[in-house]
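A single protein chain has been omitted from the complex, and every remaining protein chain is retained in its original position.
Right, chain A next:
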Amino acid sequence: MIILWTDALIYLLILVMLALGLYLRGKEHIKRPLQQIGSSKIGMISLVVLLFFVLIGLLDSVHFKPADDKKNEIISLLDDWATPLREHGEKTYSAPFATKLYSKEMMAMPDGSMQWGYPRLEFGGRHLDDPETQRIRDILQKGFYGLAQGVGLTGLFMMLYLCIPTLRRGNTVRVAPAARAVVNPSTKVVWLVLFIIVPLATTLIHLSAYYHVFGTDKVGEDVFYQAVKSIRTGLVIGTLTTLIMLPMAIIFGILAGFFRGWVDDVIQYVYTTLNSIPGVLLIAASILMVQVYMANHEAAFTSVIVRADMRLLFLCMILGVTSWTGLCRLLRAETLKLREMEYVQAAHALGVKQGAILLRHILPNVMHIVLISVVLDFSSLVLAEAVLSYINIGVDPTSYSWGNMINGARLEMAREPIVWWSLTAAFVFMFALVLAANLFADVVQDAFDPRRSGNE
């Protein structure tokens, strides 16, 4: 097993979240909002979708060298599972579910003559003898088979879920009643979503063994595989950047607002200065720096994937460093307001130390702002990645990302006949992720804002 830098940070993030979960487990005032999220249909639906994305992202974050190492490459668990997808490349573009190439070329006919036409694909629909007549039927058949697999699988899980608690109750062992209480009220919806997502996934997986469900790109690579691989890049850019940005924004913003005076002056100077340097310039400079560094230390960056990972990490860091100012400004303003609130004054009067006031009175009361901006930033960062890829200072051109896919689609849209599937696949995946994140954040915010949760 090989741990890349971004992998390590992702594991760290998960550890932190687990620790936080353990710490907050028994807290009454945390449990109630969680129950509210649990009872919100939209919240649970978007959570399930998000978790699905996260699961794929995590699978794609466990890297190792395959046992039969020929090409000195590092692959992830996801790659291992999707080996056929990865290796079944065509020559160039092909449409979704196509059996023939998208462009004409000279083909050698069985009788030895040469003909100008659309050649059969090497892998897509290879098992068919006569694609024209069998294709639709075959797709439906295989699709249905995949669907049935998914429904069966979900059904099995549901049976297990329903049976195990009864068994346990028989043994008078009750595990995690709190966790069940959190999920219970909208279990139905969760199962409904699972019954949609899992069969959809199995159908796609099953079909992708025989066809290119989202077509292939210019060099003949499967677009479905690309889109799935891009999930990790999107999640990494969205979460790691935030992880880097948040501490700076929160600490500086709150300190500036709370202490005012020279602390405020210094912090304001820092962020106004940083703000007046064009972000693109900083990003370009740091990416070039990394590239130069990697070129000078070639021994440490032997694999393509390690290089791409280093570049991704630096992109996250530099995006984080340039994007904390907006949130910092908001938090400073909010803290300026909060520090005059009477409960802060009462805390002063009670002899509470300043650090404790910051942690107990200021920080929790700005968290809603942090939450909102994190989610908004998450989506805008995913988009920023696309823009940066456009001017070639985004993620490495060899790594998969929706940005790269959309960037490539620029030329494909201008082509005649048009190649629409790369863009569509990237759009659908990105849309699902960003929408789910936005909806979930809304619900979380409603639940954790005491003034609003009181209304319902």
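By definition in this document, a residue touches a chain if its C-beta (ideal position, glycine included) is under 8 Å from a C-beta of that chain, and two chains touch if they have at least 3 such contacts; residues count from 1.
Quick note on the criterion: contacts and distances are computed from a predicted model.
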Per UniProt, and picking from "Na+/H+ antiporter subunit D", "Cytochrome c oxidase subunit 3 family protein", "Nickel-transporting ATPase., Fe(3+)-transporting ATPase" or "STAS domain-containing protein", the hidden chain is "Nickel-transporting ATPase., Fe(3+)-transporting ATPase"
The one of A:Ala209, A:Val352 or A:Leu376 in touch with the missing chain is A:Val352
Out of A:Asp111, A:Glu298 or A:Glu342, point to the residue that touches the absent chain in the complete complex.
A:Glu342
Residues of chain A in contact with the chain that isn't shown?
28-29, 341-343, 345-353, 356, 360-361, 364-365, 450-451, 454
